[in-house]
Each structure stands twice: as C-alpha cells, then as structure tokens.
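One protein chain omitted, others in place.
All chains are identified by letter, namely A, B and C, in their written order; residue positions are counted from 1 within each chain.
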Amino acid sequence: MKPGTASAACIALLRRDLLLVWRRRGDALNPLLFAIIVVALFPFALGPETTVLARIAAGTIFVAVLLAMLLSLDALFRSDLEDGSLEQLVLSPHPLSLLLGCKILVHWSTTALPLIVVAPLLAQLLQLPAQVLPVLLAALALATPLLSLIGAVCVALTVGMRRSGMLLTLLVLPLIVPALIFGAGACNAAQDGFAYAAPLLWLGAWLAMAAILAPLAAAAALRISLT
Amino acid sequence: MADFFAMHGYAAYVWPAYAVFAIALIADAVAPVFAHRRILRDLAGRLRRAASRKSP
Amino acid sequence: MSIAAETESAPLLQARSLRFARNEEEIFGPLDFSLHPGDVVLIEGDNGSGKTTLLKVLSGLLEAKSGSVLLHGAPLTLAKLSHQVALLGHLLGLKLELSALENLRFATGMGGIRSGITPQLALASVGLEGFEDAPLRTLSAGQRKRVALARLLLVPAALWLLDEPYANLDRGGIDLVNRLLDHHARRGGAALITSHGAYAFTSGTPRRIPLRATA
Partner (left out) sequence: MNPLLLWFHKLGSPPYFYRFAGRWLPWLYAIALVTGAIGFYGGLALAPADYQQGDSFRIMYVHVPCAWMSLFAYLFMAANGFVALVWRIKLSEILAMASAPIGAAFTFVTLVTGSLWGKPTWGTWWTWDARLTSELVLLFLYFGVIGLYHAIEDRRQAARAAAFLALVGIVNLPIVHYSVIWWNTLHQGSTVSFLGPSKISADMLWPLLTVAFATHVYFFASLFARARVALLELESGKDWVRGLLPATEAAHG
C-alpha cells in the first residue's frame, strides 16, 4: 500500500487541470479574445490620435486584462463543484490550501500568461511608447497573479451560488484596486520619465504576502461555503 | 435667525449635508423596528396556523 | 503498546448521539452506531430523511449540530480522516473530458494506491476492459459509475462511504458492488451504504440502520 504524498498530489492535480484546459482549449481562448476586443474598442471611442491613445494605453490594457481574468474566475471551481471533484479535493488527505494553490497556479498560467503574451500586441494597438513596454510586462506579471490569488478567495466564498457573476465582481474589484493603481501607476510613471521601481516593489511585496495567505484563506473560505 | 439659516451663502451645501445625515440615520433606525414587527407577526401567524391544524 | 491495543479494540467509525440541523431545523438524530472492521452497514430511509447528509457529516464535509464522530476512537478531523475514508457520492467526482485511465491515475496521485493493483487491473475488475482510453463523456451512466467503483478499489481507504451505490447499475453492476463490498469487508475494511430500499443485497444480510426525519 502506498499512501499518496503531497507532492504527488500536486503534480496529479496540475496535470489533470492542465489536461482539462487543453481538452477545452477553445474556451481558454475566450478571455484573450475579450481583452483584445475591449482594447480595440478604445480607439473607436477616443479617435485614432496617437498622443491620446498613448496616454491611456497602459491603464486601458490593465483594465482589459483584469476584466478578462475576472471573466474566467467564475469557472475556477464551477466544473469541480458540478461533478463532485471539489468534494473529493476537500476530502483528500493533503492540505487543501496546497491543492488550491495548484489550481490558482493553473488559472494564472492558462488565463493570465496568454494575456501577458499578447500584451505587446495590445500595446502596439494603443501606441504605447516602446520604452514603457517592459514596465507594462513586469507590472502585469506581478499584478495578474494577485488577481488570481485574491479572486480565488472570493470565488471560494461564492462557490455554491448559481448566479455569482455580478456578486463576484463586487467582491473582487475593491480588493484589487491597489493592483490596478500600482501596476498602471508604474507604467504611467515610466511614461512620464519618473521612477517606477517603488510601485513595482510594492506589488511584489503584496504578491509575496498574497501567495502565502491567499491559498490558506481560499481553503478556509471553501470550507465555509461547503459546510 | 435668517442669517443663521443662510450660513453666509453656504446654506445650499451645509443644510443638505445635515439632511442626508438625518435621513440616512432615521431610515437606518426605522428599518429594524418594522422588521421586528413583521417577524413577530409572521411568527404569531405561523403558530396560529400550526395550532389550528392540530385542533380543527 | 496499550495505546495500540486500545485503537485495535476501538471501532473503525463510531457515531455518538449525532444530530444535524440545517437553518436550525433538525434533519436527523440522535444517532448512535459503530462500525468495526468487516462491517457492511446499510442506512435505510426515504427521500429527504438525510441519508446523503449523514454520509457528508461522517466524512467531515458537513459539521454535526451536536454529538461526535470518532474514527479509531479519536474525534474526527478532516486532515486525519481523509487518509482512511473514501466517499462515493451522487456526483462521482470524475471528469468527463478525461479517459477512465486518466481519471484513475489522478485519483491514485491524490490518494495513493493499494499494493498489488494498477488502474488497468482495477478497470478490468469492474468490467471495463477495453474502455481505458475512451473519454468518460462517451460512456454510459452505469459505466461511469463503474469507473468510480474502480477508484474505490485503488485508493487505500479502510472506510467506504457509498451514497446509493446501486443507482444507475444493471443486474451485473449490482452484483459487482456486492462482490466489491464482500471483498472489502474480508480484507478488514468497513462500508456504510445508503439506499432507499429499492435494491436488495444478493448475498448476506447486512446490518441496517433506519433513518427517520425527526419531527
């Protein structure tokens, strides 16, 4: 008899969830498409003037990426709840926070990572100055995991509800205001020639804290919603 | 007195602020009173129905 | 050593004046029973009598209103119990996009595996030889249930909590469940089964616990 180890469980969970995303890869593209469409709408609303677009580029991309991720957050535990996998997950012998951490990692790497990859394209659409692009990518790389982590806590709280979309938005958005402020703020500072390290460091510190606390909080929240 | 209510031209800002404060707090204070009555009424109705079901 | 002896004699699972309430409304209780190695116990009750809820309370998914659940004589905590308990609910916990084999590999990755068995062997013993790589979506409800039963065979859990294990199964499937239970009991395991009574055991007479909603 071989009892499962925590690392084997994490690997099994990561493999299964990535495999599931791969099998439903059409759905996985939706957030990407959403972000591109949202960004493409702005020039229609504001006119194609380069200076105007460049001014709002970083903020627009940030908002579009966060909204696109929010759109996909709802599904984080939905299918697991519907087919009973979530029950099995909660009952598994391993720390639930660790397992949820794996699920959050999968969420981030399958929704945020593609968004970061297309961010240069979005930046080009909105005429973001080339020297700001690295700052934008760094800020996105730090801010998107925060959304996955904090979002997971909120999803865990709303997991049993049939229509949680609007409520989830209401729960998540106030909590991730700082990510938007620091992330887009760093880009704006870089664009205006100011120092941009401080907000990025703040994001990093917050991310480090959230990476530890959020999975624990998500596990506790999930236990509350399931019992 | 009229001077007091005029607030030296700031009446349009000062009095609405106090009005909002008063309205919000009165609404907040009244809501539980009505809820309290409604619950007791509902409960009494439920008990009456239960009693009439037992002894028709 | 005395501790070991004590745990030896303590029942695998014990419920002591267990009650459960939802929104302050009593669902069942008080319940007293114990399960020793080799026991297969049937919980009988009508729809809505709280059978599924009881299994969830015993597995630690739901919290009892009062009373206690003891596992090997020690109070139940989620972390401890889950090594030894396998729950099969109405929802099977299987992914329809994945094949039977992929589902089982995930289960063994999560919960470990018994010695002397492989996912392939488990599938063969529930009569699904040749369906290893078919996505679960293409299988029938009964066949999916069999995959879930194969998971029970693989995962090293001494206590099985089975919610309506006979549902969706044909004659052969019902026999299969009985054979698995028999095997499990002889191996020193124990099982708690719910049923609303439509299915009869084909072999042996298990202990029965009637469950009635408390008025």
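Operating definition for what follows: contacts are C-beta pairs under 8 Å (C-beta built on N, C-alpha and C of every residue); 3 or more make two chains touch, one makes a residue touch a chain.
What you see is a predicted model; the values in this text were computed from it and never measured.
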Review point. Which listed residue, A:Leu29, A:Leu121, A:Met161 or A:Ala197, touches the chain dropped from view?
Key: A:Met161
Check your understanding: At which residues does chain B meet the chain that is not included here?
Key -> 4, 7-10, 13-14, 16-18, 20-21, 24-25, 27-29, 31-33, 35-36, 39-40, 43-44, 46-47
Practice item. Tell me where the left-out chain touches chain A, residue by residue. Key: 150, 153-154, 157-158, 160-161, 164, 167, 170-171, 173-175, 177-178, 181-182, 185, 188-189, 194, 198-199, 202, 206, 213, 217, 220-221, 224-225, 227
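To be clear about the criterion, only the chains that are shown with their structure count from here on.
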Study note, to complete from the structure: Taking each chain's centre as the mean of its CA atoms, chain A sits from chain B at a distance in Å of 42
Check your understanding: Distance from the CA centroid of chain A to that of chain C, rounded to the nearest Å?
Key -> 37
Practice item. List, in ascending order, every residue of chain A touching at least 2 other chains. Key: none
Review point. Residues of chain C that touch two or more other chains: which are they?
Key: none
**Study point:** Residue numbers on chain A that touch chain C, as the complex places them
**Key:** 1-5, 8-9, 11-13, 15-16, 19-20, 23-24, 79, 82-85, 87-95, 223, 226-227
Study note, to complete from the structure: The residues of chain C that touch chain A in their complex are 59-63, 78-79, 82-83, 85, 87, 89-98, 102, 105-115, 156
